[in-house]
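A single protein chain has been removed from this complex, and every other one stays in its place.
Each chain gets a letter, A, B and C, in the order it is written, and its residues are counted from 1.
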Amino acid sequence: MDSSDADSGGREAPTSDPTDRDAACFEAGIKFGALYHQFAGTPVSPESAPSLETAMEDAIENQPFCERVTVDILTEKLAAEMTGGYTELTGRFVEVEIVVDHEGVEVVTRMEMEDGYPLMRIDSVSEP
Amino acid sequence: MDSSDADSGGREAPTSDPTDRDAACFEAGIKFGALYHQFAGTPVSPESAPSLETAMEDAIENQPFCERVTVDILTEKLAAEMTGGYTELTGRFVEVEIVVDHEGVEVVTRMEMEDGYPLMRIDSVSEP
Amino acid sequence: MDSSDADSGGREAPTSDPTDRDAACFEAGIKFGALYHQFAGTPVSPESAPSLETAMEDAIENQPFCERVTVDILTEKLAAEMTGGYTELTGRFVEVEIVVDHEGVEVVTRMEMEDGYPLMRIDSVSEP
Partner (left out) sequence: MDSSDADSGGREAPTSDPTDRDAACFEAGIKFGALYHQFAGTPVSPESAPSLETAMEDAIENQPFCERVTVDILTEKLAAEMTGGYTELTGRFVEVEIVVDHEGVEVVTRMEMEDGYPLMRIDSVSEP
């Protein structure tokens, strides 16, 4: 299934074991996917946003290697799109920073809207 | 598709439009299903349980006709079953009371463990 | 906390134990809340919609008293709102019918868009 393992001669992609840096980036991604898909769909209003922010931060900080999670729900944007006093949490309404430390490699990651899509990306990687 | 509508003679189940009482019980069920399936799987520890309780209450109270939600995460039980400092929220770790008021019909509902299964049930219904 | 229990004289709301009909309506609501909040946020495209429909139906039909679940993902609407080839499942993109049978009481329930909001409602109740 994995064509990179093919030993059919010629040039091929070198396959290597994951480094600590790879694992740290992978772990940061896990936290992002977890945070987003656990809480997307939650009923939220400007009034309930603060407790949801705190719960999202505290929940994901439980996960291994997770140093710090900062969640900012964009309450003005949310207020502008509500129906009947609330709406459902989705990427348009939230900015997130997650810092992971795995074996001394610190990865700073972020989610923000870009071109109408909630983009998750790595800001920086610091190796020991 | 609905066999109760069959007019094949003999006795049949009388089909009726929903009453306000029916709708109030239905609404209470929606809140329970929403609360459970939105938050099941959330990473939780005794330390993060209080903020999760508050967020669950505030989130579901946003929904229509929802008067009051009370969530109690059973932190001793949770502590006893953790791996690596946390676990995932599931019905074994939580007791919930939800009160709905729809067109003056108040429905008090509850979730507790019964025979090893998190049972959701109606406690009482009050009509105007 | 429960104003219906107030014995302040005069008329008061009669509080009663739940009937089989109440419980059937409550159970139908649970299925709806569960279906919606379990699957809201799932990445979905016109190509992956059929397998998601089937999985949603099969998953919720596992729950007690659940006779039949029919999920229809509105792929044209979904195609019109996609970014980058997919979007997240939400109430705008799905119509659902759930039939519950509890102690012989059959409840037919439905979710459809109404005034821009995914409205869940009881269609009919049949008592034995």
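Keep this in mind: contacts are C-beta pairs under 8 Å (C-beta built on N, C-alpha and C of every residue); 3 or more make two chains touch, one makes a residue touch a chain.
Computed from a predicted model, the values in this text were never measured in an experiment.
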Sole residue of B:R21, B:H37 or B:H102 that reaches the chain not shown, by the stated touch rule: B:H37
Contacts of subunit C with the absent chain, listed as residue ranges: 34, 38, 41-45, 47-48, 51-52, 54-64, 84-86
Sites on subunit A contacted by the missing partner chain, in the whole complex: 1-2, 4, 13-18, 21-23, 25-38, 99, 104, 106-109, 120-128
Hidden partner chain, residues of subunit B it touches: 36-37, 40-41, 83-84, 88, 90, 116-117
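FYI, only the chains that are shown with their structure count from here on.
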Chain copies touching (subunit B, subunit C) - same or different residues, decided at half shared: same
Separation of subunit A from subunit B, taking each centre as the mean of its C-alpha atoms, in whole Å: 29
Distance from subunit C to subunit B - Cα centre to Cα centre, in angstrom: 13
In subunit B, residues with contacts to at least two other chains: 34, 38
